[in-house]
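Please read through the structure below; I'll follow up with questions.
== subunit A ==
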Amino acid sequence: MAVKALYDYDFPSADRAENFGDDQLVFVQWKGNPFFCSAAAFRAPKAMPFGEFVAAMVVPWAGSDPEFDLAAVHDWRLFGEPLTPADGVALTELGIGHKALISFSA
Partner candidate 1 sequence: MSGTLRQVGIDIQESEENRALIDAIKQDNPDLTVRHLPGLVKVQSSGQIVINRETVESHLGREWETGEFQLAIVSYAGNFSEWDDDQIIVKWEH
Partner candidate 2 sequence: MQYELRYQVLEPKRQSYQNVIDRFGDQPASRYLEATLDVEPRENFHYRPTWAQDRELYDARFSALRLTDPYSFTDPRQYYYTPYVTSRAAMHDEFGKSLGYLEDRNLLARLPEGWRAVLGSVIVPLRHLESGAQLVSVAGARFAHGTSIEQCCTYAAFDRIGNAQMLSRVGIAVGTGTDEVLVTAKREWLDAAHLQPLRRLIEEIMIVEDWAEGVLAVDHLDKLVYPLLYTALDEAALLSGAGSYSLIAQHFASWFTNQRRWLDALQTVWQADPENGAANTAHLDRIATTWRDRALEAVEPLAVVIDKQVPEAGAVAALEGLR
């Protein structure tokens, strides 16, 4: 349903990919851990290798839970579907695009 307006109501998305240049937003959820109220949001280079993304962004965040153990991290998922990450592969090459939601268990 289009928005009813006195004129053609059409505006660009405030968070469209181009507003982030070579970067993008990625959301990361630690499944089954209510210590974190929600998934975290990160701005990361599209070309950032997955391993670097985890080390530079996910670990400092998840590590505020004293029970976090990087070695125990498993079952990565992208929008709920299984994801096979490879540390050296860029986020976008893994299919992790702008505003993607990925999750892990630990």
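Observations, loosely collected:
Just so it is clear, contacts are C-beta pairs under 8 Å (C-beta built on N, C-alpha and C of every residue); 3 or more make two chains touch, one makes a residue touch a chain; residues count from 1.
Per the selection procedure, all candidates are chains of the complex that A comes from, given by their letters.
Since the structure is predicted, the reported quantities are computational estimates derived from the model, not experimental observations.
Touch with subunit A in this complex holds for only one of 1 or 2, which is 2. Subunit A meets candidate 2 in the complex at residues 3-7, 9, 11.
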